[in-house]
Every structure is written in structure tokens, then in C-alpha cells.
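What follows is a short report on a single structure.
Right, chain A next:
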Amino acid sequence: MTTIRSTLTLLLIAIAMIVGHVHAQPQGDPDAEAFRSAFLAGDLSWDAVLERAAAEGEVVWAHWGGSETLNTWIDTVVRPALAEYGVTLRTSRLTNTRDAVDLVLAEAAAGRGVGQGSIDAIWINGENFFTLSSQGLNFGSFADLVPNSQYFHFDTSNPASGPNLFDFGYPTNREEIPWSGDQYMCAIDTARLERSEAPADFAELEAWLRENPGRFTYVRPPQYNGNTFVQTVLYAHNPDGDGYVSFQNAADALGVDEFIRITQPGYEYLQRIEPFLLGGGGSDGMRGSPIYPEDQNGLEALFVNGEIDMACQFGMYNTAVSIETGRFAETAENVIFPAQGMIKNKNFIGVPINAPNPAAAMVLANVLASPENQISKLGTIGYVLGIDADLLTAEQQAEIDAVAPSLVGITYDELGAVTVPDTNASLVDVIEGTWTAFIERRSGSFEDSVRAAFADR
Partner candidate 1 sequence: MIARRRAGTTEIRRDDRDRLGPFGRFYVTFVVVAVVGPFIPLLIASFAFRWNWPDLLPSRWWWEARETARLPLGWDYVFSPVSRVLESAGNTVLIALLVTLLCTLISLPAARVLARERFRGKSFVEFFLLTPLIVPEIAVGLGILVTFIQLGLAGTFTGIILVHLIPTIPYMVRVLTSVFQGLSRDYEEQARVLGAGPLRTMWHVTLPMIMPGVIAGGLFAFLISSNIFLLTFFIGRGRIETLPTLLFSRVSGGGALDAVAAGVALIVCIPGIIMLVLTERFIKEEVFAKGFGG
Partner candidate 2 sequence: MTELRLAALVKEFDDFTAVDHIDLTVAPGSLVALLGPSGCGKTTTLRMVAGLEHPTAGDVLFDGESVVGVPTERRNIGMVFQRYVLFPHMNVAKNVSFGLRMRRVSATEIERKVAEVLEVVQLQDLARRFPSQLSGGQQQRVAIARTVITDPRVLLMDEPLSNLDAKLREEMRAFITRLQRQLGITTLFVTHDQVEAIELADRIGVMFDGRLVQFGTPEEIFNRPRTKRVADFMGTNNLIPGRLDVQRDASTLVSVAGPLQCASGAHHVSGEDAIATVRPEHIDIGTPNGPLQGPNRFTGRIDDAVYYGGTLTYRVVADGLSLQVRDRSTRRFAVGEEVTVHIDPSHLWVFPE
């Protein structure tokens, strides 16, 4: 049997390869198509959705799977919560969210329409959402249609709606629903670096690095933790002095020349500190390229192993949770860095247009947005609320205050004073591309690097 099936599959592959790449018009599954239009039009009761979800029976959720604590929380909280609705959770643990986006794009190109894909929900934000959105591959504006949407500000006139309606400056159009928040944070180990010695802004960082070469590095862009570091550098070195504000514009609105003008000082700073980063300074005979770890796990490993004294990454309560799980030394603390602006954003659950279990995906989005689960997530693994706390009851707010892990060494007020929003999604590719060309590869002048990155966008 196996042989026969495999031979048939082989023949199929052979045909596909000979014919070239299949190009069919997306032709959806009529049933899924009907559900989609009815649901998006608001014609379906939530009970009808639940009923269909139970019939679908499962939901496939693709998310970044590099965190043990998050994986544990999902399996112990979300899975049983969905099981109550008769939906089995299947998670796809990604090393990179782009893999899920790729899959959706490839499926769409292969003509797999509504209801015929393989992923129901993606933990997504920023450029990945931007990619799906610009290709028209989102399921639709569902975010305000699930019952728990009551815990989000979606009112365009209310400035508090901003983080829910804009993702990296790009309108979400309610095609994704916030499920978590994040805050860029820097941790030090006070056993190695006194709090008073720790740099507080980029000028101090540079001075400190010249004194202590090799004691700092950042995650390699285009990994988002690395991008964010570069973004904060660019904010801080914005010659207009208005930091993040210029970066809220879309790439086209800003224009190449303006981008060059406002980012050049920042990139020059990055180039200046490169020889003083971990592994920089020509120590390995290959022109001394520094070590940029691949992701936050790699960065933390360097921090834990005593190779660097300060580690910056997303995770508002990461330090507290890491001390609790034994990863960080008990002497680890957070510091305010850089004083010019620490990026905070929300991240979302997106549903691709070809989700095979769209009703179950809605149920998943709703379950993730419930105050109960949101508070549990904050309390157990230190992930910031995706819902807006001011819409909760007083008891719930009190509970949040009670369970929230410590900021270890800093206060909410100090943090709130320096928090800034993320960059416009359309600029992220350009920032990455420029970093790769100008910092990593040193492939030409700054201007050429930026122009190439703009053109490749």
C-alpha cells in the first residue's frame, strides 16, 4: 500500500515539476466561503460559530515556539479552554513567523482558496502582517466580531485605540486581534555590572563600550529583537530630535532622501560601536566581525555565560520570569535603556484567508482574548496584556496588579516615561536591508545601501 501510494505521489510530483508551477485561480470551498461572508457580515450568532467550530473539530495555530514557558502555558491553559468547545488545538511551533506566512503565500499561489489552506491562526505582527495584508490574504475584519472584542478599544476617535488599530504604524483594519503586548527591556547582572555603572543612553553605551570592549551585543537583524535595537538607535539619533515620530510614516510617504537624512547618524553610530561589540575588534582575523546572536535565546546564553553584561530584548517581565525559572542569576535586574525611548508594541492573532477551520480560528481568537486567560498569561509567564485593562472590572484590575511579575529594579513610572511606539511596518524591511548591506556586509556607501534596500522592498 505504502509503495503504491508513494509511487502515485511521485508521479504527481513529476507532473508538477514538468508542467512547472501550478497556477490556478483561487477557488474556495463553497461552504467555507459561505461561512466567511456570513460571519464577516455579522449575520451569524456566536452560538452558530461555536457549533461550526465544534464540527470543524480542530484549529491549527502557528506561533513562535522558542519559549518553554509560553509553550507550557498554551498547552495547559489554551488547549483545555478550547477543548471545552470541542476544538482540538494543534500548534505549529515556528522558529520564525515568516515560515507560516510563506506557507500561506505558497498555498495561495498554488490555488488553495478559502477553507483550503493548512493554517488557521498565526501569532503575527509588523512586517509579516503587512505582507499578508498587502497580498489580500487575510480572512477579513473579524477582530470586533468576537464576543471578547468588548475588552478592546476599537473606536477610531479614541487615542487609546491606536495600538489595536495600528500595527507598526500600519492599519490593522481589524484583520488581526491583539493578544499580547511587549516591551523592549534591557537586563544587567548586578554581580558583574553595578547599576550605577550601567549605561543609560547610547552616548553612555558607546563610552562604556570603549572602556569595556566586547561586553555588549545585540540580536542580528532581521530577527525582530535585532530590528528593534536598530530602531531604538535610529530614534535616538534622529537629527530632527523628534525620535520615533518621523518613523511613523510609511516608506513611500517618507521617501528615500528623507529616510537617508534621518537615519544616517543612527547607522553611523552602529558602525562606530561595531569594533567594541562582543567579538569585534579584529580578534578573529576575519576583519573582526562581531558576534550577533541569532535570536533572544542566543543573546540570553551570552548573558548567562558571562560574555556580555547587558542584554536587550522584548519581554517586559522576562527578567523576573527568567530568575524564577533559574535561567538568570538572582542578581539580574532591569535597567532603563535607552533613555531616548524603549519600544512597546502589541502583537496579534491573524487569520489567513484560506484557514481550513475558520470558525475554530474565531473561537481561538476569542479564547485568547478572554480576561481570565489574559490574566493567567500575565501571571504565569509574564506576557503583557493584549486586552485594554481600563475596560476590565475593578476586581480584574486589582487581580492584574496582584499577579503581575516584578519589573526587577525599575518602576512602571520610569518605564512609562520612556516608552515609544514601533516603526511603521513598511520601513522595517528598509531598516533591515540597510543594516544588512551597510553594517553587516559593508557593501557600499550608506546612501547606496539605503537606495538598494528601498528598491528591494
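Selection rule, in plain terms: all candidates are chains of the complex that A comes from, given by their letters.
The criterion applied here is as follows: contacts are C-beta pairs under 8 Å (C-beta built on N, C-alpha and C of every residue); 3 or more make two chains touch, one makes a residue touch a chain; residues count from 1.
Note that this is a predicted model, so its numbers are computed, not measured.
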item: Touching partner of chain A in this complex, picked from 1 or 2; value: 1
item: List of chain A residues in touch with candidate 1 within their complex; value: 2-3, 5-6, 9-10, 12-13, 16-17, 21-22, 60, 62, 65-66, 68-69, 71-73, 75-76, 90, 92-95, 99, 102-103, 106-107, 109-110, 112, 118, 189, 293-302, 304-307, 324-330, 380-381
